[in-house]
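What you see is the complex with one protein chain gone and the rest in place.
In order of appearance the chains are A and B, and numbering begins at 1 in each one.
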Amino acid sequence: MEWYSALLLMLGLMFAFMAIGIPVAFTFLGVNLVGAWLFLGGEAGLGQLVRNSVGSITSFSLTPIPLFVLMGEVLFHTGLAFRAIEAIERLINKLPGRLSVVAVLGGTTFATLSGSTIANTAMMGGVMLPQMLKRGYHPTMAMGPIMAVGGIAMLIPPSALAVMLGSLAGISIAELLIGGILPGLLMALCFLGYVIIRCHINPELAPADESATKAEGWERWKPFMRDVVPLFAIFVAVVGSMLAGWASPTESAAIGAVASVIATVFYRALTWQALYKSLMETAQVSVVILFVLVASTTFAQLLSFSGATSGLLSLINELQLSPLMLVLGMLAILLVLGCVIDQISMMMITLPFFMPLAHAAGIDPVWLGVMMLVAMELGLLTPPFGLLLMVMQSVAPPSIRLQQIYGAAMPFIIMEVAVLGLVIAVPWLAIGLPRMMN
Amino acid sequence: MALQSAAAEGPAPSGAPSGGMYHFLMILCGVAGAMLFAAMAVLVCVDVFMRNVGMGNISWGVEMTEYMLMVATFLAAPWLLYLNDHIRVDIVVRGVSAPVARGLELITDAFGFAVCAVLAWQSVVVAQDAAAQGSMVFKVLIFPEWWLNVPMGLSCTLLAIEFARRFQRGLRAPERN
Partner (left out) sequence: TLKAVTAFGQDTFFNQRFKAFVEKVNTEGKGIMKIQVIGGPESMPPFEVGNALRAGVVDIANSTGVFHANMVPEALAMTLAEKSMAELRANGGYALLDEIHRQKANMVWLGRVSDGLQYHVYSNKPVSSSDLSGLKLRSVPVYRSFFQAVGATPLQVPPGEVYTALERGVVDGYGWPSIGVFDLGWQEKTKFRVEPGFYNVEVSLFMNQNTWKKLDAAQRAFLEKQVAWAESQNANDLKVAEEEKARQAKAGIQTINLPGEQAAIFRAKAYDAGWKGIEQAAPQNAPKLKALFSNGR
């Protein structure tokens, strides 16, 4: 079979299965069966497929995925995350769009403690949205910041998705995690500025509320010092154990998970029930990712085995694109894909092609990896299919229409695209910190 | 406080109502996965701790962690399907009429059943073959290689059963127009 027939067959089947609503993991498993039969050779090929599938998930590099998710879930289910947000809320006074500002700050804080975008958005949405709507915030100001800041969790470490990207793409996981910090913070700053400026110009977007505590001095700062600052010890445990040479990057995820549990013990917030719930939720969120990995790692292998990968790559190489054009092309593909499919599938579909191309063109893998994360984060917000849009829909009251959710996300999408452009123009934003670390 | 009460509710768990042994089995799969993740975190931490206080290390730690990750993934996958939690791209499905959507749902279930049944069958074939060949895993932990195929075989069997159950339920469900 010629490489383009193989490529068309594999991708065609994949898109067809996905379009009729077959879950992503089973789509890939199904295409794999066909591909294994054709390219690996009949029944022996099917057996090889099974062996490769088991091997793909038996990997120490993937262990941070559930552990990073666990960190966030523990803080969420023990209520510590909510106490932290309340403490932040107490600090913010008299700012235009006060609760939206709290959402951005709280979401960013939680992003340093949680590796799961879904957990982040579900929590922020569940906590902040009802209050904001009750106080007459415009839906854009209420839902936008919550959705946008949720995506930052996958950029700022810990991040389960960054680990997955690093392991699939062969990019240093530690450098990728550190590289996401600056772009993530930059985004948070943009969101913050936007909220304050918009609400200052048009106060009706966020009516001033009377409920803001009038506490001053220590009374105002005490909850922050008590409920927020110590939590950064968890972040320090993860990054510090790595920098001090006590643990490898992979191992540090386990330290983070255990540190979160220990933190909740110190706050006397840990109950068996909360721990059980956190673990179950962790299994739920991370196995979705891991099970797709089983299927899609072997998909990439089959694509390569069939000759489709190298065929397409040599075709693109003939185009003689400059590295910049190549990067722009890759990001454009990701942004388009991001409108219709989820982050994990995006990685699975594109990485088998992107990484060899980037390697051949001498593109810095960490830079590319960070930009891919930003582009994928955008996919969380772009209609029609965006994970965070759906999470928001599930926590929002029925009176909120889907178009309103789309509209709320729009300004934040534009800001994220701007940040992406900035990272393209100034690669230092992505690779500066990792370089310093070395 | 408003925030605390919101916390207590949390996101609503999505679940398929069912009862009896099967429900129990599915939950058990999820619990097993969750517990393996917890054990993984503890194991790695103990290993790191022992190494850094000079007590040597757990020689089988890394390998065991890898196997735990693999087993947890395969065990929890059927439970996720039971909860209807595997991610899907449903932009098309959302736009079509109810009978078409129902048809697509049936196709999905039949497709899932076929795929998982084949994988379950092949897992058994591969395991038998490895056992007959006498393959052993020679790392720190030494054991017959066919053990590694058991979790996937079990997982795909349970997934196939769950897909079959959904298919049957889909057929029985009255058409809603």
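In this section, contacts are C-beta pairs under 8 Å (C-beta built on N, C-alpha and C of every residue); 3 or more make two chains touch, one makes a residue touch a chain.
Computed from a predicted structure; not experimentally measured.
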{"item": "Per the touch definition above, residue among A:31, A:95 or A:247 touching the missing chain", "value": "A:247"}
{"item": "Residue, one of A:173, A:280 or A:381, that touches the chain absent here", "value": "A:173"}
{"item": "Interface residues of chain B (partner: the chain not displayed)", "value": "51, 56-57, 59, 62-63, 133-140, 145"}
{"item": "Residues belonging to chain A that touch the chain removed from view", "value": "40-41, 44-45, 47-48, 51-52, 55-56, 59-61, 166-167, 170, 172-174, 242-250, 300-301, 304-305, 307, 309-310, 352, 356, 438"}
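Definition applied: only the chains that are shown with their structure count from here on.
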{"item": "Centre distance in Å when chain A and chain B are each reduced to the mean of their C-alpha atoms", "value": "22"}
{"item": "Residue ranges of chain A touching chain B (in the complex, touch as defined)", "value": "17-26, 29-30, 33, 43, 46-47, 49-51, 53-54, 57-60, 62-63, 66-67, 70, 76-77, 79, 81-82, 85-86, 122, 126-127, 130-131, 241, 246-247, 251, 253-255, 257-258, 276, 279-280, 282-284, 286-288, 290-292, 294, 340-342, 344-345, 384-385, 394-395"}
{"item": "Touching residues (chain side chain B, partner chain A) in the complex", "value": "1-4, 6-7, 9-12, 30-31, 33-35, 37-38, 40-45, 47-48, 52, 62, 65-67, 69-70, 72-74, 76-77, 79-81, 83, 85-93, 104-105, 107-108, 111-112, 115-116, 118-119, 122-123, 125-126, 129, 148-149, 151-152"}
